[in-house]
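What you see is the complex with one protein chain gone and the rest in place.
As written, the chains take the letters A, B and C, and residue 1 is the first residue of each chain.
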Amino acid sequence: MEAFPDYDPATAEMAMARQEGSGLPGFLGIRTVAAGAGTMRCSIDVRPELLNPFGTMHGGVVSALVDHVLGAVCYPVIPRGTWAATTEFKLNLVAPVREGTVEAAAEIVTMSKRTAIVRIDVSNGGRAVAFAQGTVTLKPPA
Amino acid sequence: MEAFPDYDPATAEMAMARQEGSGLPGFLGIRTVAAGAGTMRCSIDVRPELLNPFGTMHGGVVSALVDHVLGAVCYPVIPRGTWAATTEFKLNLVAPVREGTVEAAAEIVTMSKRTAIVRIDVSNGGRAVAFAQGTVTLKPPA
Amino acid sequence: MEAFPDYDPATAEMAMARQEGSGLPGFLGIRTVAAGAGTMRCSIDVRPELLNPFGTMHGGVVSALVDHVLGAVCYPVIPRGTWAATTEFKLNLVAPVREGTVEAAAEIVTMSKRTAIVRIDVSNGGRAVAFAQGTVTLKPPA
Partner (left out) sequence: MEAFPDYDPATAEMAMARQEGSGLPGFLGIRTVAAGAGTMRCSIDVRPELLNPFGTMHGGVVSALVDHVLGAVCYPVIPRGTWAATTEFKLNLVAPVREGTVEAAAEIVTMSKRTAIVRIDVSNGGRAVAFAQGTVTLKPPA
């Protein structure tokens, strides 16, 4: 288990309170539903504009949700002013989503001064939808 | 080089004409700008609702664009009625995007009856933005 | 949590007993140290012929160990005669290995009739060395 000496609960609460008002998270409707030391959960509801031509949630929504939480999970555990940039991730999509809410649960599995590796489980009503693993590069203020 | 005996130029032209009116591609503003035998290019313009808190295009937009073209590039080269489902992909993000248009150029590097492997180069004004590689599962009609 | 109705403890015990006498696992010195329902642990000792020019274990050894356990973890939970073929994986290397034993712990995170998704944690003396995620295609006997 990773320890996170720089964990700041205030930053975690801020992520919850902000509810992603602007930019892509607000446009897609991504909500932060939980934030802790090295963990975060974000969710998004199925809506008509998020579907593919087959009437299921577009994989691009799942990948955007994954990309969002991959970086966001880092902020409560890195020093203020440090920037968390997603540099790469890999995503397996295992089941289609037809209705309800999709939730992505992220966990930092290892973190150094410069890099965090994050795993993400995506589910829909208790059923596995996707699994991801990615790298976040941590950039201290210049 | 792969050969694509099932290539149907009419399906390619249809992808160009449709311009993604509904669902996620329409909502995000993804356009199909070229489609051929095993290749496709799609683009999206930078807009305020597609940004991250740092004022650059959200990585989730790039990943959604990649997810879209990954499946879409397959339709002109598979039999009518076959379904192309993105099962996994990997994405490296190498540079931020501040303005203009982002274009994803996809190429099927190998294809069997059941699976296609696709590589995607994402650029912004001639500069490399991202590189991806993914798998599409091809499902014939039941 | 996945359930594995086809779990066969005899196959798991066989994996432990065989100790990979021939082919690549024997050549590299990969041992199976634990096998259960959807989990397996394999290990390999640092030896001079497994190093890179910098005197640490070659990343190729870690990736071979990952590739091995990715498929091997499936056999105790799939029907006899079914073949588990690694179709893709992604690997993050996070720390060099200088001495001792490297252990890869695999867990099937989801499995259908045709596909398993597996995650693997690689460690060396309790320290994280690598993290992987991959896909195994399950092929029933013809």
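One rule holds in what follows: contacts are C-beta pairs under 8 Å (C-beta built on N, C-alpha and C of every residue); 3 or more make two chains touch, one makes a residue touch a chain.
Keep in mind that this is a model prediction, so the values were computed, not measured.
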- Message: Given that one chain is not shown, which residue among C:Ala12, C:Met40 or C:Leu65 touches it?
- Response: C:Leu65
- Message: If I consider the whole complex, including the chain that's not displayed, which of A:Thr32, A:Asn52, A:Thr86 or A:Thr135 touches that chain?
- Response: A:Thr135
- What chain A residues would touch the chain not displayed? 87-88, 90, 115, 135
- chain C residues touching the omitted chain (full complex): 22-28, 48-54, 58-68, 71, 83, 85-94
- Positions on chain B contacted by the hidden chain, ascending: 90, 92, 94, 109-110, 112, 115, 117, 119, 121, 128, 131-133, 135
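Just so we're on the same page, only the chains that are shown with their structure count from here on.
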- Message: Can you check whether chain A and chain B touch via the same residue numbers (shared by over half) or via different ones?
- Response: same
- Query: Any idea how many Å lie between the Cα centroids of chain A and chain C?
  - Reply: 28
- Taking each chain's centre as the mean position of its Cα atoms, how many Å separate chain A from chain B? 22
- In chain A, the residues touching two or more other chains are 90, 92, 94
